[in-house]
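Here's the structure we're looking at; comments come further down.
With one protein chain held back, the other chains of the complex are shown just where they sit.
Read from first to last, the chains carry the letters A and B; within each, the first residue is number 1.
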Amino acid sequence: MGWLRHQRYLLDFIIASLLRRKGKNLGLLLVYSLIVFMLASVMLFTHALKREMGQVLQASPEIILQRIEAGRHALIPADYLRKIGRLRGVTARKGRLWGYFYDPAVRANYTLMVAPERRLADSEVIIGSAIARTRGIGPGDYLTFRAHDGEAYSFRVRELLASDTELFSADLVLMSERAFRVSQGVAEGWYTDIVLSVSNPLELAKIAEKLTLRLPDTRPILREEILRTYDSIFSWRQGILFVLLLGAILAFVIFAWDKASGLSAEERREIGILKAVGWETGDVLRMKFWEGAILSLMAFLLGYLLAYLHVFHASASLFEPVLKGWAVLYPAFRLTPVIDGLQVATLFFFSVFPYVVATIIPIWQVSVTDPDAVMR
Amino acid sequence: MRKSDPLLSLLALLAGLFLWTLAGSTRSPQAAAERLDPVRRLVSELGLSDPALFTEARYTRHLSQADLHSAFQDHPMALEHFPSGSLLAPPRPATHGRGE
Partner (left out) sequence: MRIVLENVHKVFNQGRPNAHEAIRGVSLSIEPNRVTCLKGASGSGKSTLLSMIGCLSRPTAGRIHLGERLLSGLPERFLTDIRRHTFGFIFQQFNLISGLSVLENIMLPAYPLAPDHRQLTATASALLDRFGLAHKARNPVQWLSGGEAQRVAICRALINDPRILIADEPTANLDTRLSRDFMEQIRRLRESGRTVLITSHDPVVFDSPVVERVIELCDGQVVGG
């Protein structure tokens, strides 16, 4: 009880003393919060995106078989489906048709894809919401492509892909097999790649090995590899962002160090007075500890909470230019709030601890001086 | 009122919100999973392997599928994926754009 009362008196003093240089301290708090906000935004965003990616990609095909020609991805003949032969553990196999289309009208890349299950008429397409947004079209409107042979084909938009799938479907154009082959010049008997379903994940490695033996010009891409790719790509992008932020962080560290560690003559005098009126060295140190702790804790909480709002309720809009790059189509998506406790703890430690230490160390030197300094 | 009162209440409020965000992420894993169901259905129907997050070039659009050795394939202004991209400018196409 007494201890609590004591700390509260110290807090009273700290606030009174911080409020004296209101502008300077509020400015510090603001910049401090901003730094935490940036770091926390990157952390929360990449973590949530990684999680979401990981969960969704669990549904992607177990094995995708690509044919490689002169080191590049090439079309795969349909009779490879037969050539694969009987493989134990493979429950389904089918050829996929997909490709890209550069739309000069909006300078965007679309992903064309054949969706047999949608039973599309040859003159119909289903498009992703981002295309609809960018082109300003909707169901019933027409989308005209210039085909490989220079002919123009018009497709009626039958429907849009659900907007809650936008993270994966933003740039998709689904069409019938015939429409795809005719407009893109893919002859009958060829596919873009082949997907295999495998029920037992333990057999995957064995099956992939057999595939490369039987079809030496192919490359199997396993789902595990896809998941790994995305896991590392977001760590990498996070790292890049951190490196970019490093400059800002360093600038802040210099500023904060100067503010926290540089004791003005005024502050020295004050510490002298406090000691003369009966404060112990420990009281002065505790007081300064609270000053550092309050400021950095406040900055951490404010920065973190703002980052939370930014990432999960404002769709991380500040990162859009970074993620968007040169792309024209950009999915509108909302991430599920998932938080990695360890990450947050790390952020907490690195944002609060150094500042508190920087505040206390110089005070230590001053507060062990004799209290009679004020009388000289 | 003491000077520490408003500060302590503000801190308590912020800390409460902070804990709420931490608890929020574990509160409804079920609902979160259900929210992703339509996406998962689409992914498994079409056999999608990549998100449509970076659509500027085929090696960023289908990161897991691309032969990662070819740059500047699709969009003439596509920002390079590799560090070398910061040194090399994309080639100026002879015709205006491609695919026209």
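One rule holds for everything that comes next: a contact is a pair of C-beta atoms (placed from the backbone, for glycine too) under 8 Å apart; a residue touches a chain by one contact, two chains touch by 3 or more.
Just so we're clear, the structure is a prediction, and the values are computed from it rather than from any experiment.
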{"item": "Chains shown that the absent chain touches, full complex", "value": "A"}
{"item": "Contacting the left-out chain in the complete assembly, out of A:Asn25, A:Ser123 or A:Thr281", "value": "A:Thr281"}
{"item": "Absent-chain contact - pick from A:Ala16, A:Leu30, A:Leu309 or A:Val322", "value": "A:Ala16"}
{"item": "Positions on subunit A where the hidden chain makes contact", "value": "2-3, 5-6, 8-10, 12-13, 16-17, 19-20, 269-270, 273-274, 276-281, 283, 370-372, 374-376"}
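Rule of thumb we're sticking to: only the chains that are shown with their structure count from here on.
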{"item": "Intercentroid distance (Cα basis), subunit B paired with subunit A, Å", "value": "5"}
{"item": "For the subunit A and subunit B complex, residues of the former touching the latter", "value": "8, 11-12, 15-16, 19, 52-53, 55-61, 64, 66, 68, 71-73, 96, 100-104, 107-109, 111, 113, 115, 117, 128, 130, 146, 161-162, 164-172, 174, 193, 195, 221, 225-226, 229-230, 233, 294, 297-298, 301-302, 304-305, 308, 323, 325-331, 336-339, 341, 344"}
{"item": "Interfacial residue positions of subunit B with respect to subunit A in the complex", "value": "2-4, 7-8, 10-11, 14-15, 17-18, 21-22, 24-25, 32-33, 35-36, 38-58, 60-67, 69-70, 74-75, 77-79, 97-100"}
